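All protein chains but one are shown in place.
For clarity, chains are labelled A, B and C in written order, and residue numbers in each chain start from 1.
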Amino acid sequence: MPTTGTTSATERATTTSAGDGDDLRVRYHRVRGFTEDLSEPLSPEDQTVQTMPDVSPTKWHRAHTTWFFETFVLAPYRRGYTEFDPAYAFLFNSYYETVGPRHARPQRGLLSRPGVAEIGQYRGAVDHAMDQLLVAGTDQAARVTGLVELGLHHEQQHQELLLMDIKHVLAVNPLHPAYRPFERPPGIEAGPNGGATWIEHGGGVVSVGHAGDGFCFDNETPRHEVLLSPFAIRSNLVTAGDWLAFITDGGYREPTLWMSDGWAIVQAQEWEAPEYWIRADDGWLIQTLAGPRPIDPDEPACHVSWYEADAFARWAGCRLPAEAEWEVVAVTRGNPPLVAPEAPSATGLDDAGLAGSGLHPAPPAPGDEQWFGAVWQWTSSPYGPYPGFQPEVGAVGEYNGKFMVNQQVLRGGACVTPAGHSRTSYRNFFPPAARWPFCGLRLAVDR
Amino acid sequence: MPTTGTTSATERATTTSAGDGDDLRVRYHRVRGFTEDLSEPLSPEDQTVQTMPDVSPTKWHRAHTTWFFETFVLAPYRRGYTEFDPAYAFLFNSYYETVGPRHARPQRGLLSRPGVAEIGQYRGAVDHAMDQLLVAGTDQAARVTGLVELGLHHEQQHQELLLMDIKHVLAVNPLHPAYRPFERPPGIEAGPNGGATWIEHGGGVVSVGHAGDGFCFDNETPRHEVLLSPFAIRSNLVTAGDWLAFITDGGYREPTLWMSDGWAIVQAQEWEAPEYWIRADDGWLIQTLAGPRPIDPDEPACHVSWYEADAFARWAGCRLPAEAEWEVVAVTRGNPPLVAPEAPSATGLDDAGLAGSGLHPAPPAPGDEQWFGAVWQWTSSPYGPYPGFQPEVGAVGEYNGKFMVNQQVLRGGACVTPAGHSRTSYRNFFPPAARWPFCGLRLAVDR
Amino acid sequence: MPTTGTTSATERATTTSAGDGDDLRVRYHRVRGFTEDLSEPLSPEDQTVQTMPDVSPTKWHRAHTTWFFETFVLAPYRRGYTEFDPAYAFLFNSYYETVGPRHARPQRGLLSRPGVAEIGQYRGAVDHAMDQLLVAGTDQAARVTGLVELGLHHEQQHQELLLMDIKHVLAVNPLHPAYRPFERPPGIEAGPNGGATWIEHGGGVVSVGHAGDGFCFDNETPRHEVLLSPFAIRSNLVTAGDWLAFITDGGYREPTLWMSDGWAIVQAQEWEAPEYWIRADDGWLIQTLAGPRPIDPDEPACHVSWYEADAFARWAGCRLPAEAEWEVVAVTRGNPPLVAPEAPSATGLDDAGLAGSGLHPAPPAPGDEQWFGAVWQWTSSPYGPYPGFQPEVGAVGEYNGKFMVNQQVLRGGACVTPAGHSRTSYRNFFPPAARWPFCGLRLAVDR
Partner (left out) sequence: MPTTGTTSATERATTTSAGDGDDLRVRYHRVRGFTEDLSEPLSPEDQTVQTMPDVSPTKWHRAHTTWFFETFVLAPYRRGYTEFDPAYAFLFNSYYETVGPRHARPQRGLLSRPGVAEIGQYRGAVDHAMDQLLVAGTDQAARVTGLVELGLHHEQQHQELLLMDIKHVLAVNPLHPAYRPFERPPGIEAGPNGGATWIEHGGGVVSVGHAGDGFCFDNETPRHEVLLSPFAIRSNLVTAGDWLAFITDGGYREPTLWMSDGWAIVQAQEWEAPEYWIRADDGWLIQTLAGPRPIDPDEPACHVSWYEADAFARWAGCRLPAEAEWEVVAVTRGNPPLVAPEAPSATGLDDAGLAGSGLHPAPPAPGDEQWFGAVWQWTSSPYGPYPGFQPEVGAVGEYNGKFMVNQQVLRGGACVTPAGHSRTSYRNFFPPAARWPFCGLRLAVDR
């Protein structure tokens, strides 16, 4: 939810976006269209399957993001709007208790209807109504700006989820099909990693959390002070080559490196490498969205759980950074608080990324410290409310706050995070056993 | 597997089918085409979903039946045949240990690829190769006749499974979609049930099991003698109206009517009516392949487990018939040992049934005792080998024998059983808790 | 339940046991005392533990058998009887739905109270009241004879269960403690097995089921005719040495030997030998009630499931006998319909057996075909009602009938079956995966 301090989403939207009606309409169609671009290589069968409870079918993502606009924008603000299908509220509500009952999450893959074609019609109908609502300069457009902004960021989150999920769907298939072939983009090449260093920070009282007028989710607020001890953080990500050394050294067989809960999972699920690594006769392959290929030791380690990241850091004689440590250093390294959509494709996925190799974390280009655009980075911080945190009033208040236990914070952004959806204050979060996000790590130490 | 006594399938086929090459080729295409007719109303999404471990996706049925011909006929007997895709042996083997490892059954719904289009191509390629193999009068055609015969009956079994399975897929969907609308066929109307009677049998030594030259599965042999006590069996099926009386009388709440295992399931799964009955404000609806509609008290009770059938019989002061009792009476009631494809549509599903209301068990026409063509009928007999039973040698020997424990025999045939696939000696079997087959019952008593 | 044909338990008891009051009183105390003898080596801790849902704690067995007399004899027939503790009806009812709700079976091991001492008092109080009721020649004694008879056979069944269960409790303990040390009884030695033969039977119509006036359970009735084909059955049991050959030949790794359900369990539970066999560096040990010791190749194979027995028979080119085949041959081999308590200890457990090695199946003495007294013998017969079977009216009618599905029949009796509790018509039954009973097999073939 967009909020800064005590200003509500609606108020802020009115203030900050006045006159932006047309821009918003353009952005609405651009973001919505990008979801369709992502779905385009997928057959109706691909879009239907759910391979584990965490995964949702592609067609569900496409419908759920549409339901979000229908429910929170069109239904309350568009006079005379009639819902596309009354049954959809039950089928496509994800977790909003306030809005009503819903279809059980682990059963999303049991539904063949509505099919891909019907969901395409649903998207079209809602986009048409939204287009009429978002006429620049009108009162109604001004009233909904904050909610539309939220809906677009919500849709961008689901664009990344869609890619995470379809990667899992294709990877469990013994045929190992590709989502789309990669082309290496012209003119980008990996730099030597020799320049990686420790970035020192002297500690003290620092400010973290969202600042300024731009959009943010409610969990990034309020901006507040934190007291840090001196520490250092790496200028580079842990690589696949580093991870091979960890495996070779018996990292997955040495219990003293692991949290107790993590060790239990290592044994129960027989983890011996990151998710999507495939042991081959002559080394390791890695399953990408372009199918399996040999591992590049310079690419960032990816698809590791927090348990693995924490064990790796302990093995390396280091630790994970706290989220505040990550944030204050990231700002000093030249990352603007808002990583704008105009930033180069390395900082997020867009059409160029789709055409290039943007669907897999690449080795760093010379000078790129990969704070954004490669992998989400696990921190040592459990996900909780900032001091003074207040969720939004109403159903959208369920967006973030009710997940603030049993999760760990990740910072940065991944190659599959849509361009324009990253911020230094952004707080992503997953349970410590999750491996299917594009998650890796960078190391820190006490000083 | 076709076998009588010690004659093997291949030998028998050579004997009984010589010169039938062309007929077989015609029948091959008719049966294979009917599978496609059944799949035609289903979208790619419909064909992909698996809603419980017992259910297989439609596209899996279409591929598996094709794999059967490819593996057991084309690979060994068609010179120079190259398999369509080497990965398919792993994906589409159902349970043949002898043939090799296979994809886990409960995970069939996790596979989006190969998709419906590719499976269509697979069917086409195999049908083309089979067509070339089955040239009348050739040696090779004669050699494979028995196996093709088996493959066609196998495919007919899967036609029924396909309908059972898609019924479940559509029924768990909160939208309750229809597979296809029913039209009542002209000229058929339900007869008064007043003429139903007890058919008496004096007991004694009787012969059961397959007789004659036609095709049968190995589990119907050898024909052998059984000693029966005097008994009587009903000339009609238990109806939905009868079942309503059982419900109203508290049948689902009275433990003494139930086997101990059955009562445990009644409580754990909160059974209170047959599968696909839906409690509505003003009575019961029933989910059909044409969607939900009110129950007709004259239609046969259907989708009841053996536990329910057994409890109902006890409540009624009767019992289920033994399979030998069912068979000897069925023969005396004018049912030929082989219910030929030319029999009226009431005895099995064909194109006419699809066009009419053949996808749901109808109230009986005047004089129809419904031994075939309405519902499978549970018997009191556990499924086991006949005295002297020998399974076929080789992989096809796994067809029936290895399931001969923990199952109960059903006799007759259902509205969704393909025409020409029924016999008085036919032994169907399911675990006692299964409800998704089209299964009902007729009553018996001791005399 | 005692019954022959249409004569009820109460009627028969009146007829057959008149004047036996004192004998019954003596037998009551002897049977009840033997339960206490069996419990004597067990500490309160031993008597409390439940190691799997099938196992009940010793103190539960002691209380449940007492509750049986209290509920079915004292409460209805002993004027002015007050139950020992009203809560016990809930705690110690096993499965009698008619009598009321009860504590869940898998949770019996969660109850520390009532303790062993209190259950001793409970047994004493009920025994005292029963002693007063069973005064010879009184009307009340005559009225309850049939039920007391049933209660004593019920208690004998639980004596065997108690031993089966405590064997499991001690065996899962890494310390492998002994229940009691064995002493080999003087004068018994194993005979050479060379004399084992096929016993031929020409088939035809035979009579099976309980005959005569003595006690039997309802499931042994009515006596009826069965038509058999010619067959032969072995004069000896399958031995541990035979089983070693099966293991060595890969019996546990060859799927075609197994029923499909059995093969799934072999893989899921990683079966590679009978229950209680322990792989040691230099061969196999076997866990007995006297602790682990090396296997004797001449001892009967024991603690094999029906799945294993069936697979073994297939491997040996034979089959399991049907229960009727077993019964008719057993009678011809000199086993009386009732194996009386006065028979030698080889046919059942008594004080002599406890003092000797009666707690483990021994190699056969010369000339002993081991129909009784060694191991229960799996048959090919699913457990079902005999033609014309009628369970008793009332709660005791739940004794046998409601288990007549999903189980296989065993015949004979084991070393831990109490003396006087065996009959040629006795039908024991367990699910096909059960291994903790003392169960083995003898082979049969078609002729």
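Brief remarks on what is shown
The working rule: a contact is a pair of C-beta atoms (placed from the backbone, for glycine too) under 8 Å apart; a residue touches a chain by one contact, two chains touch by 3 or more.
Model, not experiment: these values are computed from the prediction.
All shown chains touched by the missing chain in the whole complex, by label: A, C. With the whole complex as reference, residues 95, 97-98, 205, 224-227, 229, 255-256, 258-263, 306-307, 310, 380, 382, 384-385, 387-388, 397-398, 402-406, 408, 432, 446 of chain A touch the missing chain. For chain C, the list of residues touching the undisplayed chain reads 43-51, 59, 87, 90-91, 103, 107, 109-116, 169-170, 172-175, 177.
Keep in mind that, in the parts below, only the chains that are shown with their structure count from here on.
Chain contacts in this assembly form an open path, with each chain touching only its neighbours along a single line. At the chain A-chain B interface, residue numbers used by both copies make up over half of all numbers present, so the two copies contact each other through mostly the same positions.
If you average the CA atoms of chain A and of chain C, the two centres end up 62 Å from each other.
With centres defined as mean CA coordinates, chain C is found 39 Å away from chain B. Once the centre of each chain is set as its mean CA position, chain A and chain B turn out to be 48 Å apart. Of all residues in chain C, none touches 2 or more other chains.
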